Every structure is written in structure tokens, then in C-alpha cells.
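Starting off with a structure, shown below.
A single protein chain has been removed from this complex, and every other one stays in its place.
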Amino acid sequence: MSEYKTINEKKADWEESTLKKVLDRFPEQQEEFVTGSGHPVERLYLPSGISEEEYIEKIGFPGDYPYTRGVQPTMYRGRFWTMRQYAGFGTAEESNQRYKYLLEQGQTGLSIAFDLPTQIGYDSDDSMSEGEVGKVGVAIDSLKDMEILFEGIPLDKVSTSMTINAPAAVLLAMYIAVAEKQGVTRDKLRGTIQNDILKEYIARGTYIFPPAPSMRLINNIFEFCSKEVPKWNTISISGYHIREAGSTAVQEIAFTIADGIEYVRNAIGVGLDVDSFAGRLSFFFNAHNDLLEEVAKYRAARRIWARVMKEKFNAKKEKSMMMRFHTQTGGSTLTAQQPDNNIVRVTIQTLAAVLGGTQSLHTNSRDEALALPSQESVMIALRTQQIAANESGVTSTIDPLAGSYYIEALTDRIASEAWDYIEKIETMGGMVKAIEKGYAQKEIQDSAYRYQRDVEDGSRIVVGVNKFTVEEEPPKGLLKVDPSLRTVQVEKLAMVKGERDNIAVTASLKALKKGAESEDENLMPLILDAVKKYATLGEISGILREVFGEFQESIVL
Amino acid sequence: MDLVDKVQSGSIRGIARTISLIENNSPQKEDIIDELYPHTGNAMVWGITGPPGAGKSTLVDCLIKRERKQGRRVAVIAIDPSSPYSGGAILGDRTRMQKHSTDEGVYIRSMASRGHLGGVSVATGDAVKILDAAGYDTIIIETIGVGQTEVEIIELCDIVLLVLVPGMGDEIQAMKAGVMEVGDIFVINKKDRDGADRLKTEVEYVLGIKNALTGEEPNPVLLASSKLDEGIDELVEAIHDYLKKAQTTGRFEEKRRDRLEKEVYKIFSSKVHELLNIHLDIENNIGEWISSILNGETAPYKLINSKLNRFVKENRII
Partner (left out) sequence: MVRILVAKPGLDGHDRGAKYIARALKDAGYEVIYTGIRQTPESIVVTAIQEDVDFVGLSLLSGAHNELFPKVVELLREKDASDIIVFGGGVIPTEDIPFLKEKGIEAVFTQGTPIKEITDFIEKRLEK
């Protein structure tokens, strides 16, 4: 008999001899170790014994199917990710100043935050807008505000991401209109609209219309952009908010990909060719503190999406199978207590995103659990990215954690659990059905509830919140939005309404109404026409509300 | 102004307070209800029941809209279960009806089933009287149609709508639970879903058997979509037709008489129960009784009979 022993046999020996002795004397800190999302973590991971064939099939090469190692062949050796800080508050004038500052500081793309009335299709003078104008982003009522917002920023030079969903078509139309006034043609425009209504129903809450007309608007945008604005990312399918609502890492990618499947199926359903739009789909994920779980999550997500596009939708173009994504560090991980600690959290999360191969990144500011970020905090957040890119060395090789026994095992496990969810949702008839049943919402809430209970009973430690706490002075220098801003915005709106050609506005809105009523007309050209005549966001959304009705949430608790 | 006057003058605070009092079994409860009693009997009481996820709240929302259009004042009682562990509850049904919240002709009240036996049906019955006396024309009670408590609640209603949806396996559940018997009108909600027509046929079939046995007229089975607000006009018409017909045939009065009988009986039994509880001091004695059964001195029926007999004798009841 030979003395040869397999790794597993050796492991058993080690557990019996070396490990046991130590464990008897010094028990481990916890009986069970779990990831940030609560999944069990083993003491030790071993070589999985993966064959070369399996490697090629599951992991492969960067820029090659299934893109587990990344979507570009050179990744950050070729170019760093786009550093894109989400910003916007108050009036268009103030936000314009902030954007110019960020561009001067070396930021490479713009990311526009809109206030809630804008996101829900209300003008600043609507009674629903009380207290909310300019609070979480910039207030946009008409093309006039959009012109001010991008004043002095050449739209052929920057790429612009807009966090706008239900009224995405209107804001995109305004962007096109501003560009054309600058002399920039549509085909040169680069950027992204979030346009992901499904996650609004699931987690974020800025929906307007019911699912069917919302999906139609999305198809209209896909179709219009594939012909007219070819460099525009027509949707950013977002797991970020699903995670913020309290999901696990697995749920984040599973529900996001299930949303993606629904969008693709819908677009194909109205006759679009999958390869004509799929290359412009982009994704948006969260980065939490469990660095290794997050890295595995991104890798698993790319692998699943590639498989879905190839096998389920028969995509032919490589671009259609590549999951390109933006990342934002996790807002819900930030603490109001000892806010400077948040800089450290954001650093870990930045590493997670970069080691996971993100295409662009927003780093949160330390004071976001307290208020809108101050200029100084935004600078530190941007610098965090720049340090990761230029000093940490993690950008020099591609997917540096690949081959770690733990990372590969975790990637497989997350992929397989996410796949189970996706199949379950498919058997329910897709994500729209799953949302109507409250399935996704309930799953997320249960995770959120579990997490919060763990924090409350101290089994999960949040530094500065339930351990290592100190008495603190209230923080100073927080940014405040001037409450009189609404008055300013309302006056500006009144002026626009007084100066525009109101007959033309009425005509364009009438045409839009007719278009909306006829189910197969593409609404983009009609909306574009209306915004150019200075019809307001509220007026346009109001017309669509009349025709489409409004979504009513179902409370899942 | 005392609470009774406030209720009758339609004060929302007064109504809300009074319902809380009866829910909490306040000592004032009996006087209030007795004082209000002569002013009741004008409202029509509709019961809406069906499994969770059948779209009941959205349907109620549609019904409120129609009734308001006809100028009728509407009150809604939405009942949800209490947690058996904590006794707490989350009441979220009114979310679907929230757009009516600022309409002064609409009053919505969420009630938890709470723990006590039969309690919620008594409380609901009293709440109906309060709302009736306050001048609401239509009172809608929404509840999940399973179990004894719900059936008791449903018995408070002049008409019962049983809401079913295709694709939930409800058809079978409903028949098993026997709730088919409580429905006067059957609503197949979410009619845009696959299987709605088939479910309608199945329900009609089951009702056909039932009606053949009892000789009653077939119950209406209607397709609707509360989400799309379709089929609701027909439903409302069917409800009013049913009520009108019930009034002309005398079935309505009969039902109300039955209800009152049940109610009086219920009050009687709970009073007797309470009375004996106090006299026999069950709370303090139960331990001893159980021990005597456990050590073989006596047996459950024997024990209770002897205690009751002694009580009757001592108080010279017989």
C-alpha cells in the first residue's frame, strides 16, 4: 500500500491532530461564522480539484465568455474604471457648480441626482412636492432647468448617468434637447439612464405607472436609442437598491438578473432583435463590507448573465452577453455614529468593487448617514478611489483574487443559489408576476428583518453602533438645502410657463395623449417634441398618468 | 357631549373612540351599545371574504368609489389576524383605500382579531352598530375567509361576497373549508388571469349541486378585475339587486332576526360564562381541580358537574 493520501484525508488528519488540540484549549470566537449576508463560512477552503475543461467553462479569460474574470481583456491595465460621483441638490444652478468642481477634481463622468418630485413626475409647484423640492437631488421642471444644469459642460465630452426611472423618457428627451442646443448631435451622446422600473416596485419606491405601460415606455426607449442614440446605455438594471432594502448578496444579483430577463423578454416580445439592444444594457450593484463575498458576487453575476443571454435568449453578439456594471458603495452600511469610520468602510467597499471588476464606481461620503454630503466629504470619497487606482497595486493584474480556494468556492455557491432564485421566479411567470405576488419584496424584508435583529441582539457587530461606542458631539458643517428653494423654483416655473408658446405646448401634449392611447406608437419622439416646447415634466407625466393610471403598492410585511 | 351623542352627530373622533372602547371591552361598552341600538338598522352590511392575495382590499376600494358616486356614505372595517405570540398585529389593508382617506363620507377602521375567543366577532358586531348609528349607509367588512371567527363575522352581514382568484388552488380550499356556503355572490377576481373562466365554471358547478339540494336560486358568479376596475359596475348592480330581492322576499328580515338571535345568544353565553367564572373562581381553583383529576380522585365531567350542581343548589337556582 502506498502512503499517498488525498487532500481530504489529510484534512481529516489535520482536524484530528493539530486542530483539535487547539480547539480544545482555545475555542473559536463564534460557533458559526457567516458572511455579511449571513451565509455560513467554513474554517478552511481547499483546492476544488477543478479540471481544465471546467475552468474554461466556468471561469475562462477576461473579455471571453462567460466573463467571470471580467468583461475587458486588459481591465484596469488598459484604463481605470470611470470615477463617477452621484451628485445634485437644490437648484440647477447650484448643481451645475458642483459638477464643474467635480470635473476639475479629476472625476471622469457625471452622475445626476434628481429630487423626489422630479423622480415621481411632479413639478415643484405641485402640492405633493411640499418639503421635497431640491432635497435629495436637483429639481427639474422643464427644459429650462436642464439647460442651466449643463451650462458650460460640453455634452460630447462627458458621459452622464441619470438616476431617473419612471419619467426616464422625459429626462432623456430633455438631455437630447440640451445637447442639440449645444450643437451636439444625438449619436455622440454617451451616458446612462437608470430606467429600471422593476426594482422601483421591489425596493426603491419611485414608480408612477403600473407595470404594463412602464414596460412599454422602456421598450420605446430601447427602440428609439438603438436607432438614434446608439452610444447611450438605455437601462441600468439595479441591484443596488435591492441590497439597500436589506437583501442578501445572493438576492441582490438574483433579483437583478431576473429583472434583466424580464426586460429582455419584453423587448423581444415587441419584435426587437436581442442583439440590437442587449449590448446597451448595463447593471448597477452595491458594495458592502464583506469584501470577499462581494468580489465573488460580481464574478457570479457576470457568469450567470452570460449564460442567460446565450442560452435563454440566443444572443449572438459578445457585447450582448457581457455584464457591464456600475457600483456604488453601500449607503446602508454607513453609520451616523463616529462618521469618520465610514471612510474606512468605503475604502474596503472600493476594494471589493475594484477586485470584482467594476466599470464605474461611486464612493459614498462619510456624512451620508447624516445629511447630503459636504464638498469636503465628497473630495475624500473621490480620493479614496484615486488611491485605490493609483497606489494600491490591485489594478496591475486582472481579477487578482481568482484561484483563491475561498473566492472560487464562494463564486460557485452564490451563482448556484442565485440561479435557484431565478428559476423559481421564472416558474412564477417572471419578475412582474413575482412582484405582484409580493414574492421578491417579502424575501428581501425577511432578510432585512433578520439582519436588524442580529444587530439589535449584538450577534452582528457594527462598530460604533452596538460596540465600541463613544459619547459624541453632534457633527458640524453638514450641508443644508435652503428651504426657500421651492419658492425660487416655483417662480422660475411660472416664468417658463408665461414665456413659452402655450398653444404649441397644448398641441404637443394632445399628440402625446393620443400616442399613449394607441398602444403601439413609440412615445419618445412625442415626448421630445413636448419638452422642446417647454412642456413641463409634471405636465407630461400628468398626461401619461391619465392614460396609464398609477401603480398601487401592495404592503408586504 | 358624551360619546353616544358624538357618534350620532357623526364625529369621526367620537366614532373612533367608541370603537376602541368596545374593542377594549370597556365597562361603558354595554350602555353605549344599548343607547345606540334604537338608532341602528338603517345601514346595509356587506361582507367581503376570501383567501389572502385575492385582491379583497382593492375590490373594496372599487366598491367605495361606486357607493360614493351614488352619494352613499361608506364605512369599512378591515380585519387582520393578531400575532398569537406577541398579541400585536400589523394592519395594512387600508393602504389600498388610502385615496379615500380624506373623503369625509368614508370611514375606514382596521381591527385586529385579538386573542379572546369569539371576541372579534362581538367587537365587529358592535362596531357595525356604532357605524350604523353614525349614519353610514353602507358598511363593508373585509376579512380573510377561513376559520370559525371569520364565519361568525360573516354572519353579521346582509350580503356576503366571496372573492376567489384563479391559479391559487382556492377553488379546492374554498370548498374544503365550507366557505362556499357563506357566499351570496361569488366574485372571480383577477379575471385577466388564465383560468378565470374555468374557475367560474367550476364554482357554478359546485353551486349548482348545492342549490339543487336546497332548492334556492343560483347565486350570481361574476368575473371582475379590481386592479383594472373592470366588472365592478355589474358587481355593484348585482349586490343591490340581491339586497332588494332579499327585502321583498322577506329573507332579509329573516336573516336579521337570525342574526339578532345569535347575538343575544352570544351575549347570554358570554355573560353566563363570566358569571360562573367569578362565582366558581376558576382562576384560583383550576390548579386544585386539575390535581384532583390527575391523582384519580375524580374525572373531568364528574368534577364540573359536581361544581355546577353545588353552585345551583347553594344559590337556590333550582
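The chains carry the letters A and B, assigned in the order they are written, with residues numbered from 1 in each.
The working rule: a residue touches a chain if its C-beta (ideal position, glycine included) is under 8 Å from a C-beta of that chain, and two chains touch if they have at least 3 such contacts.
Just so you know, these numbers come straight off a predicted model, no measurement behind them.
When you scan B:I108, B:C157, B:A196 or B:A238 for touch with the missing chain, the hit is B:I108.
When the missing chain is restored to the complex, the residue among B:P52, B:G87 or B:P218 that touches it is B:G87.
Per the touch definition above, the residue from A:L372, A:L410 or A:A434 contacting the chain not shown is A:L372.
Here the missing chain is touched by one residue of A:I120, A:A418 or A:L509, and it is A:I120. Along chain A, the points of touch with the absent chain fall at residues 116-117, 119-120, 122, 127-132, 135-136, 200, 203-206, 244-246, 332, 335-337, 369-372, 445, 448-449, 452, 456, 462, 465-466, 474-475, 478, 480-481, 483, 553, 555, 557. Interface residues of chain B facing the missing partner chain: 12-13, 16-17, 19-20, 23-24, 82-83, 85-92, 94-95, 98, 101-102, 107-110, 112, 114.
The definition used in the following text is that only the chains that are shown with their structure count from here on.
Distance between chain A and chain B, defined via averaged C-alpha coordinates, is recorded as 46 Å. Those residues of chain A lying in contact with chain B across their complex are 437-438, 552-555, 557. Note for the complex: chain B touches chain A at residues 53, 58, 90, 92, 95-96.
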